[in-house]
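Every protein chain but one is kept in place in this view of the complex.
Coming up: subunit A.
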Amino acid sequence: MAIARQTHAQQKQDATAARLEALGPISDTGWTAAARASALDRVVQSGLPHARDEYWKFTRPEALTAPEPSEAALFAAEETPIFQKIDRVRLVFVDGVFDADASDAPDLAGVRIERLAKAAEADIHWAKSLYGTLEANGQAPVSRPLAALNTAFADDGVLIHVTGKADRPVSIAYERRDGTADAMLHHVIKLDPGADFTLLENGPAAARFNKVMEVDIADGAAFHHVRAQGRDHERQAATHIFARLGQESVFKSFTLTANGRLTRNDCVIDLTGDDAVAHVAGACVGDGDFHHDDTVFVTHDAVNCESRQVFKKVLRNGATGVFQGKILVREGAQKTDGYQISQSLLLDGDSQFLAKPELEIYADDVACSHGSTSGAIDEEALFYLRSRGVPEDRATDLLTLAFLAEAVQEIEDEALAGEILTRLEAWLERRRA
């Protein structure tokens, strides 16, 4: 046993060393230098994820930790456009590299938008107190070494400081044109008290993508996030959101994922101010060689906060869906209202859904509930639809959409919810064709 353990530790150490060697030295200039150095220490300390790690039992991390990404063929089919009807400030990254020509000028009242690559040259910056800080806070009690790796090495990303109510969302489009690009982006978003801001994200990003987003939401501020990960099948991605919520603040995040050989989305939320609200939701559709993992960790560390996790996955042809969700209620976090639901719709017997719902509660006056279900299509409903003339595949799609709708409904803005539904419908329709 002792020998086996040493072997895993050794494997982990070797894999970490190989990855770090391939990446080379970290940048040691500018205001991010200290954060990068300590993040690198965290990576070395914990090592990169290994299949034996507690939160990597259902998702094999090798492809995400290997020195080089495996080649990912470009997605040939046409992608349904998204967010085009939304008036927004659009920023474009291609294979992780900022595309100034394709991007809008970052002019938005009440919002300051900069690129990490540009800002990092300065000696002092507002983002200094945040860059790598929320990520570091999110390393306990569960280490998230891919996020620390990102803090240490990401050389670009977007820094957004919101001082008021933004009248338009910012959208970041991640395009992919290269079969082997290995991209890392690190975004920092700071909302001042009472600020209101919506961030949209879409696209496959890169053959291998590692993204971290740190969001600091001050008292009374509201942050909305809607993301559509591309239909691009071969890409692999590990993303982290670290959010810290002040008093009476709001955080709402929704992610749509369709296909992608490997997607791991971590969301780490810290409710630090009283009366804050955090909702995180996801809808995913997986077909075939598809692996999708949502790992959510919500910590209640203040009084009378509400958290809600709603995840729905539709799986077919051997696809795998994973949900690991935790609600941690710390001592003193009374009147906590925590809710978590994860459900899968398995369209055949080859697909699987693996769920690990967890509640850990150290306060005595709380209401927390969680549930997880896995089921096939409702045969009664299917027959009812068919008996009215709806063909079987179309009827299955209607029921599939209905199943996912509960997660999509978590999006507050109707126009944005409509964009997501339109894309979902288009996907389903194309699959039938």
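We take it that contacts are C-beta pairs under 8 Å (C-beta built on N, C-alpha and C of every residue); 3 or more make two chains touch, one makes a residue touch a chain; residues count from 1.
By definition in this document, contacts and distances are computed from a predicted model.
When the unshown chain is looked up in UniProt, the name that turns up among "Alpha-D-ribose 1-methylphosphonate 5-phosphate C-P lyase", "Cell division topological specificity factor", "Suf C, ATPase" or "Aldehyde oxidase" is "Suf C, ATPase". Here one chain is not drawn; of A:37, A:51, A:390 or A:417, the residue touching it is A:390. Per the touch definition above, the residue from A:51, A:97 or A:401 contacting the chain not shown is A:401. Summarising the interface, subunit A meets the missing chain with residues 378-381, 383-392, 394-395, 398-399, 401-403, 405-406.
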